[in-house]
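For this view, one protein chain was removed and the others were kept in their places.
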């Protein structure tokens, strides 16, 4: 039996961080993870169960304020960051300096193109530019080989994952008329907006409502462009805020280069994702629904084709805290250590 | 003071019917409406408050099983039907025969083109064909003049209303590259699916979920095509079921014939809907949300334009039971009788 | 036709304040109300529609930062305060000094007994004590005569209204074994917690959840005790936070002094509330549900009696923003000016 791998997580008290903490605690290849919150005024929880009573009664899960010296001599194999992108921009260079491998769940290191990075307002910085150039986009279905050897894995955005996985088999196969344009209409549960209270996440503002936001300006757009090799003029991405706690459904509208059949498209998807355990291709006319992938690491993809055989509607669903965040982070770790991608995710 | 107008409503116990009954009861130009349910086995409510305790304490609102002889000598001025389309196909010819004007909330008489009608499976019938040819599509913002004189007003579908009103100013002005295609991604609350219980409307199946359905096959598509003069190949319409009781948001993706500005498009909308009290055009970058038009008769329209000035996203919201059904039926009545369109809808 | 009454509202941008603003704007006896927000850093809305797009398209509704000099020479007849209780403690004495009558929606002036007031932590203050002693508890069904002449009407708490109205006919009639204890198990929608964002009102924390809070310590307890003449030892009140935007249901458990019948109890309630338009007594076995009184000013009351004829369960429902706040404030104004209690509340 191989030695257990040692991990630490900074940011265990956010929604994605908590989900990741739970996954790390029960992953069979890992020793007990070190769980940290970032220092804040006020509360100083000493156990994850103080913040999330959900996990009480499952053994101890100590929680500490993060400090680098806590990692000294810990024999750490992998560091997870579930921190805001500003914090990740600071923490990752320090981690690299200490020779640590990192999976970062924020948007800090996902983008290569400086035009796409502009929405984040990062400072110009030579070290950061160097890290950025080497960071690998952590979508195992597309970047598996690069993830294996990566020092920094930038865990993808939740919306981006649902859209890229639905489009990749068609874009990579050159089947799309990309100049016609790709329309991505996405709907997400509220946990995607984070745990920080705001007017926008107030129950009364979300319940009984639906709203579009950040049209032509959402940060995940750059990920879609870069991963699929598309130009900004070719993609429209409209996110919407759904009155549910979690889950994403993306409805994607594309035009195929030439008329084809549902069977041929499904075959293309099945071939593309053959052996990939976390993508489920639905058989037409059955379409994915948010509830099917909730609390799993699956990305579900289905489709409907117009009678003309060219206008195609793709429906893609995933759980924004799992395949859209914590689950994908675990999957990335599995790839980094050469384990089965399903390890710890059942 | 003019004499009060006499109305009757068949189908007062469904969701749209109940909403309409309440509006009729408080409309200042009407005498007390006659409220009917269609005969069913089992329950025989004698008052609307037995079915909807909401309206108790507001005076009597008698309810009866519908029979034509109940309308004899009633001096009826207008008949509302909130019945399934099969029932409306039977009832409207009988009403016409008796010289009654009708506002029908079902899909029975909305479509002219037999190809579009096919989804309903209507029987071939000379009388029906004749009525169909004369029935007026009850969208007052577009068909006001025809509605005034109509014997049969076919109250539009809820999805169709939200989409047609958002597109009309652009299509009518010839501003759209319609051959590029129009994408309509709509999301509706559950009351749009009616009151009949089914697996699909079970609380547990809807809550925490979102699902697309009837892609390339929804009945409201024909209304969009006919009212806007578009071809089937030019429109994709995808409805989704939202975990809320009521409200529709349609996100619509189009390409303009030539680059323009937000200001110019807003001006076009304001001019087109000038004097129309039930359409609100939002000033960019503010977008409509479902909660803003809930329980009102407004259709709210907003927009976002890509940097290229040609790719346009329209967001359109309404309450499916109000502007999408009962409220619009009242608005149609107001037009038919020459009253202010706002009468009884505040 | 009598002259229109002039009102002003401070705090129009909270949930109850907005509801009240809408009611004031359409009340037939009032001229256009003056709407104020309390000065804050940051936003300076000039129109209610900027904060609540719901009301756009219904004519102008100007909004201003509150300052006393804005009321000078306004000929104001009545001032409404929908402000936090700390603010109301400051504003009401100033209003009194200027000879204004006030309806205050906060908890600032509802309690007489200093033991009950302790939960608010008011400062000792002779002026306040004097105002407090004269302020009338604004529950028109019980205090109608006093409200008519009151200078300060303290609009009741939402929970308290649902509980007091359900118990009053029994307590006032001496029918209850109060020493046995009265159990009030209440459940409220989230708007009752106010518009200020917090972890507790974050959508993700409320949806799919139910929680009890402030057991043996909720501020509305004192209102229940004082209005019904009960001792602290006789009442248990447990509020719960429901995953809905608005509405309260209170389930109340009592023991009657002697065995009786459902008919006799219902008769007692009907007699007690005869002529009171805003209380609906349900005929057993039909029980009120939150949806029945939503967006109305009704308090609905129903009951179930044990076979022993003594153990009684009362169910009481109301809309916390209407009969529990803004609607009741309007009802109080109606009483203060001698109008029909239903005026402006249909």
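Lettered A, B and C in written order, each chain numbered from 1.
One rule holds in what follows: a contact is a pair of C-beta atoms (placed from the backbone, for glycine too) under 8 Å apart; a residue touches a chain by one contact, two chains touch by 3 or more.
The model shown is predicted, which means the values in this text are computed figures rather than measured ones.
Q: Write down which of B:35, B:49, B:171 or B:190 is the residue touching the left-out chain.
A: Spelled out, the listed residue whose C-beta touches the missing chain is B:190.
Q: Could you tell me which of C:129, C:210 or C:264 touches the chain that is not displayed?
A: Result: among the candidates, C:210 touches the missing chain.
Q: Among C:79, C:265, C:290 or C:336, single out the residue that touches the unshown chain.
A: C:290
Q: Given that one chain is not shown, which residue among B:61, B:206, B:290 or B:315 touches it?
A: With B:61, B:206, B:290 or B:315 as choices, the missing chain is touched by B:206.
Q: For the chain not shown, which residue from A:72, A:115, A:134 or A:286 touches it across the whole complex?
A: Reading the full complex, the residue touching the unseen chain is A:286.
Q: Using the touch rule from the top, list residues of chain C that touch the missing partner.
A: So the residues of chain C touching the unseen chain are 180-181, 183, 185, 187, 205, 207-213, 215-216, 232-233, 236, 238, 240, 242-245, 247, 249, 251, 253, 255, 287, 289-291, 294, 304-308, 311, 313, 315.
Q: Touching residues of chain B against the unshown chain: what are they?
A: These residues touch the chain not displayed: 15, 190-191, 195, 197-199, 201-204, 206-208, 243-246.
Q: For chain A, which residues reach the chain that was dropped from this view?
A: Contacting residues on chain A, toward the hidden partner: 26, 53-54, 56-58, 208, 277, 280, 282, 286, 288-289, 291-296, 298, 300, 346.
The criterion applied here is as follows: only the chains that are shown with their structure count from here on.
Q: Quick one: report the Å distance separating chain A from chain C, using the average Cα coordinate of each chain.
A: A distance of 46 Å separates the two centres.
Q: Could you say which residues in chain C touch two or more other chains, in rising order?
A: 208 - these are the residues of chain C that touch more than one other chain.
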